[in-house]
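Take this structure, written in C-alpha cells, and hold onto it; I'll ask about it next.
For this depiction, one protein chain was excluded, whereas all remaining protein chains were kept in their positions.
On to subunit A.
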Amino acid sequence: MTTADLLLVALGAVAVGAGVLVVSTRHIVRAGLWLVVNLLAVAGCYLVLAAELVAWVQVLLYVGAVVVLLLFAVMLTRAPIGASDDLDRPRWPGALIGGGAGLGLAALFVSGYRWSRVDLPSPGTATALGEQIFTAWVLPFEVVGVLLLAALIGAIVVSRPDIGSR
C-alpha cells in the first residue's frame, strides 16, 4: 500500500464515522458539525485522488455555504444547547437499512471492479474539468441548471402566499 492508499482509507474511515455520528448524536447542532467533518473528509479523498478543483469547490460550496445555511436555519428556529430527547428514532430498522444499503453497494463495487486496474486519469484541473463539462456533458449540466432554477422558483412560490394563486 502506498501513502495515498493509506490516506484514502483513513479519510474514508473518518467520513463513515462522522456520518454515523451525524445520525446518532442527540445534539442537533453537533449533528451539523459532524456533517462538516464528513464533507471535509470526502474533500480530502478528492485531494488524494488529485482532483484539486472538485475538492476545493466541495469545501467552498458544501462546507462553506450549504451546511452554514443549514445551521443558520436550525439556529433561527430552535437550537437548544445540550441533548434533545425528542431526536430519538427507531434505531435498529434504520441501522439495518443504512448498513445493508452501504454494504450491498460496497459488495457491488468490489465484485464489479475487483480484477480490473484503472489508471488514474490526468489530474482534475480546472481546464480539463471545464472541457469535459462544456463539451461531453453539456446537456446534463444545463438540465441540472434548469432543475435548480425550477426548485428556486418553486420555493419562492410556496413560501409566499401573496403571489401563489391570485
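The definition used in the following text is that a contact is a pair of C-beta atoms (placed from the backbone, for glycine too) under 8 Å apart; a residue touches a chain by one contact, two chains touch by 3 or more; residues count from 1.
Methods note: contacts and distances are computed from a predicted model.
Among the names given as "Two-component system response regulator", "NADH-quinone oxidoreductase subunit H", "Putative multidrug export ATP-binding/permease protein SAV1866" or "N(6)-L-threonylcarbamoyladenine synthase", UniProt records the absent chain under the name "NADH-quinone oxidoreductase subunit H". Contact with the chain not shown here comes from a single listed residue; of A:4, A:75, A:133 or A:148, that residue is A:75.
Of the candidate positions A:93, A:112 or A:161, contact with the hidden chain is made by A:161. Considering A:10, A:33 or A:49, the position touching the chain not shown turns out to be A:33 (whole complex).
Those residues of subunit A that touch the chain absent from the view are 27, 29-30, 33, 36, 52-53, 56-57, 59-60, 63-65, 68-69, 71-72, 75-76, 79, 81-82, 123, 125-126, 161-162, 166.
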